[in-house]
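Report on the structure given below.
Note that this complex is displayed minus one protein chain, with the remaining chains in position.
Chain naming follows the written order as A, B and C, and within any one chain the residues start at number 1.
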Amino acid sequence: MCDLDAKRLTAMGRRYPGTQTTTDYKSLMADPELDAVAIATPVWTHFDFAKDALEAGKHVLVEKPLTASVAEAEQLIELAERSGLTLMVDHTFVYNGAVRKIKEIVQSGELGDLLYFDATRINLGLFQDDINVVWDLAPHDFSIMDFVVDGQPELLSAVGSCHIKQGIENIAYVLLKFPNELIAHFHFNWLSPVKIRHTLIAGSRKMVVYDDIEPTEKVRVYDRGVTTRSESDVVDKEAAYQTLVSYRTGDVWVPKLDSTEALHYVCQEFLSAIAQSRRPLTDGQAGLRVVRLLEAAQRSIGAGGGPVRL
Amino acid sequence: MCDLDAKRLTAMGRRYPGTQTTTDYKSLMADPELDAVAIATPVWTHFDFAKDALEAGKHVLVEKPLTASVAEAEQLIELAERSGLTLMVDHTFVYNGAVRKIKEIVQSGELGDLLYFDATRINLGLFQDDINVVWDLAPHDFSIMDFVVDGQPELLSAVGSCHIKQGIENIAYVLLKFPNELIAHFHFNWLSPVKIRHTLIAGSRKMVVYDDIEPTEKVRVYDRGVTTRSESDVVDKEAAYQTLVSYRTGDVWVPKLDSTEALHYVCQEFLSAIAQSRRPLTDGQAGLRVVRLLEAAQRSIGAGGGPVRL
Amino acid sequence: MCDLDAKRLTAMGRRYPGTQTTTDYKSLMADPELDAVAIATPVWTHFDFAKDALEAGKHVLVEKPLTASVAEAEQLIELAERSGLTLMVDHTFVYNGAVRKIKEIVQSGELGDLLYFDATRINLGLFQDDINVVWDLAPHDFSIMDFVVDGQPELLSAVGSCHIKQGIENIAYVLLKFPNELIAHFHFNWLSPVKIRHTLIAGSRKMVVYDDIEPTEKVRVYDRGVTTRSESDVVDKEAAYQTLVSYRTGDVWVPKLDSTEALHYVCQEFLSAIAQSRRPLTDGQAGLRVVRLLEAAQRSIGAGGGPVRL
Partner (left out) sequence: MCDLDAKRLTAMGRRYPGTQTTTDYKSLMADPELDAVAIATPVWTHFDFAKDALEAGKHVLVEKPLTASVAEAEQLIELAERSGLTLMVDHTFVYNGAVRKIKEIVQSGELGDLLYFDATRINLGLFQDDINVVWDLAPHDFSIMDFVVDGQPELLSAVGSCHIKQGIENIAYVLLKFPNELIAHFHFNWLSPVKIRHTLIAGSRKMVVYDDIEPTEKVRVYDRGVTTRSESDVVDKEAAYQTLVSYRTGDVWVPKLDSTEALHYVCQEFLSAIAQSRRPLTDGQAGLRVVRLLEAAQRSIGAGGGPVRL
């Protein structure tokens, strides 16, 4: 274990007596016994640490977001490829029971065609002074969307506002357009009086509501939607539209979720990916896709909401 | 009372025996006994009916939105001015207990400077085939914002998507920028599995949450926010930022609301405005401001989200 | 239509022009054209009106509770039997979508053996000065239980307290014991700051939660319970108990409900029972069973909670 804070290091050392501790990460890199490292440090340090680790022949698990820029992410991927090492990013939500259940439901086709993805992640948050609300909160929802939704967005536009510190947005709205009619929208906010973690995933047949505040019933599947028929089927040309479009509301289903801690599966996936020398579920590419969105959002906010092609 | 549907007309006539009924609105206009008319018809008909009524010397109360375009609204205002008649738009929410209480709180300065206004109005809605979700739902929230927030937005950008019928957006996001750091954001949606009517109004000192679904506790005032101090006050340059920015969370207050039906006050205001020949609270100008936002939103959606100067 | 309040009578008459109105109920009884009457008056008047109507050869639908005493209820039943007339009590809840769905679920055996029935019906209520909170609120929950649960309770005990007016309980708790291990408990309260309409129906296999405040998702079926195995199956005698008793928590199902107004089905049932000269679903016996519980509760409260054999 490596930490610059000696006190914390000692405490952790006591708790996990099997481990050795150091305040000098170089010694970790130098240790031939060490096969893999996990990096949980500020975003701007990810690249250097991961690069050193990969060059020292270690497999690497990096805290999200993978890096502070697309360029950095691409370098790490390329480096891992070349050296045949596992590079994994800790997109934790991808491994929790709720999101895995949603993925399962979406993949089953039960929802029909995806129409929109709407995520709200707001609360009175811990303000960062090096990164804004997008870099702080968006990695969660971007990685969830990246995991659940097939296909890539082609256009992003974002707006934000700085109410506490110049240059550090504390509220932001991000919109993504996909090739089809699918759109995704996100609301990130450090300055909300109430805590909301609410995601809507609407399909042409069914819809999912994911409320992460709910202690147990986090995922709800609504058998609701709209039925449309082709003009040709309609006789009565008078009330044409009404007969063309009609609601459908049925039962609601609240699936039981695997309550195992996500981190457990994160570690499991990292180890088995190394053992089987295969790509982990959340590999460098997944990390890169999320960083690309973060970078684009930053650029769009800077441009006052102008659309950024992805 | 005038209605093209003779059956409904008879039923209403029975219920309000004092009234005379007709299917020909011209006869209303011609009736010298008639001082004022209320128009509750499809949006695209508002202008003609209101114009005829004003030209016939009647005071006019029009269902929201006032008209289908800015040009029409301006004409009606000009016409009412010239003929010294009362032109009022039925922005119902402006007259309900919750919104009036919020206005009172904002005006008292209790919230401090307004930082953002965030409104969500979504449900599995009744689809219209002549107007989209913005023209259907936005008049509510635009009129609430127009009433509660001082100052005018200078920039609008909006995006929408048509999942049911080409050319009729069923989901839309609208963003408004004000001269200061204040931003307003709106989510309108006819295709949500759940019904949400949720508005956040954040000030520098306190914040209001308005949940219109709540049976009684619709308005909650949170004594929460962020305290920032000027660099100069801070001694310890180390932990500078942490000492500069800190939370404040205090009590929550749920004010009792006047539960009188809004429509009661709408009528009252219309009559007293006529009697005192004064501007009603929601006059033609208020109607115009809302129509201007609707028109701009439509234009921005058409332009794929491009910003529209107001 | 008959009402002592002439003003209300006129208003109703206008609204339903087909009807004749009178302030003298005797004239109703005398009218040979009249086949059936519906009685919605204070409880203590039910018996006299219903008796007169039955003796005048009219079928009768009585507002709940059927009568103010068991003796009265028995007389009406006997009278209706003799004269071959339909006597029905308006246990409205028995006809609403939520309760009918619950009945359906219980009857299907899906819940397994019923273990307990727990109902809470509290709010800041309209105080009555002639009847207490039990006679006011209990008819709802007693009739729901009577409809949903098979078998009759054999023991009742109830306690109450009078905080506003001597002799008029404004809060009461009622407990029912059935021959098996099933128990039913009720909390009635006119003096609660919050409105709660919450019923738990627990079975050995599944459990139902009925929340009547919920706008749409009133009924929830929980696939939760406890699994017990016989000692013999258990090898490890150490952790015997833990292996004998274990939880089961599965999905939650929120069935779609028929939203038709209950009163619609009440009238339908009354008419078809008359037409087919058959017992209505909520006949005199159902009314009697509820009145018996009300009377017993009153007696038990008087006796300071002493158990009353039913």
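One rule holds in what follows: a contact is a pair of C-beta atoms (placed from the backbone, for glycine too) under 8 Å apart; a residue touches a chain by one contact, two chains touch by 3 or more.
The structure presented is a predicted model; accordingly, all values stated were derived computationally and were not measured.
Participant: Would you indicate which residue among C:V43, C:L79 or C:L115 is in contact with the undisplayed chain?
Facilitator: Counting the whole complex, the residue in contact with the absent chain is C:L115.
Participant: Thinking of the whole complex, not just what is shown, which of C:C2, C:A202 or C:V254 touches the missing chain?
Facilitator: The one listed residue touching the chain not shown is C:A202.
Participant: Among C:R14, C:K51, C:K103 or C:H185, which residue is in touch with the absent chain?
Facilitator: From the options C:R14, C:K51, C:K103 or C:H185, the contact with the absent chain belongs to C:H185.
Participant: With the missing chain put back, one of B:A6, B:A40 or B:V254 would touch it. Which one?
Facilitator: B:V254
Participant: Taking the full complex into account, what residues of subunit A touch the chain not shown?
Facilitator: Answer for subunit A: residues 14-15, 17, 195, 213, 215 touch the chain left out.
Participant: In the complete complex, the non-displayed chain touches which residues of subunit B?
Facilitator: Given the touch definition above, subunit B has residues 217, 223, 249-256 touching the missing chain.
Participant: What subunit C residues would touch the chain not displayed?
Facilitator: 115-116, 118, 124, 127, 129, 157, 159, 161-165, 171, 173, 175, 177, 181, 183, 185, 187, 189, 191-194, 200, 202, 204, 207, 209, 222, 224-226, 228, 241, 245, 247, 249, 304-305, 307
The rule we apply is simple: only the chains that are shown with their structure count from here on.
Participant: Just the number, please: Cα centre separation of subunit A and subunit B in whole Å.
Facilitator: The mean C-alpha positions of subunit A and subunit B differ by 36 Å.
Participant: From the mean C-alpha coordinate of subunit A to that of subunit C, what's the distance rounded to whole Å?
Facilitator: That pair's centroid distance is 51 Å.
Participant: Which positions in subunit A are in touch with at least two other chains?
Facilitator: Each of 249 in subunit A touches at least two other chains.
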